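For this view, one protein chain was removed and the others were kept in their places.
Presenting chain A:
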């Protein structure tokens, strides 16, 4: 015969029903004995006051024992019935009943495997978040580098633009044109110089002949 430990009931009441019934049994039994003791005491006292009484204390004791034995027997039987009724009707939690504090087990009936799977999923998500954070760092680092490089390149371009602006402002036009012009001019100059030289030679000769 297996004994139901009534652990779920104990969770609710704060004591096991059997303990409760035992406590009641012992208390009631004690009172029964106590009252009988008082009864016997009173009878003995009364007998004391009665002169010439032939009843001995041990006789009274026998009476008490007789009555008590009878009462104890009835008491046990009646208490047994009471205990059964109380355990069944009052101190038990029906099988289909879930205590409110355990609601989460009904809402989230996760087996150990499902629970582990959930934990694993979370671990993976954490890893992915970390990877994304690392990627963000790398991307932003490159953006910073690009800024520096762009600035340098733009400086160079600006230098070229400034140079060309200067040339234009000086009325020289494009550099190629200016260089070509210079080259032409110097060629022309050379031609003119040659002419001037020749002319001056001619002049010098004429002077000599005069």
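Observations, loosely collected:
As a convention for this text, a residue touches a chain if its C-beta (ideal position, glycine included) is under 8 Å from a C-beta of that chain, and two chains touch if they have at least 3 such contacts; residues count from 1.
We take it that contacts and distances are computed from a predicted model.
Within the choices "IBH1-like N-terminal domain-containing protein", "Glutathione S-transferase omega", "Sorting nexin-1" or "PMF1 factor", the name that UniProt assigns to the complex's undisplayed chain is "PMF1 factor".
Residues 7-8, 11-15, 20, 23-24, 27-28, 31-32, 34-36, 38-39, 42-43, 46-47, 50, 53, 55, 59-60, 63-64, 66-67, 70-71, 74-75, 78-79, 81-82, 85-86, 89-90, 93-100, 102, 104-110, 112, 115, 118-119, 121-122, 125-126, 128-129, 132-133, 135-136, 139-140, 142-143, 146, 149-150, 153-154, 156-157, 160, 175-176 are the ones on chain A that touch the missing chain.
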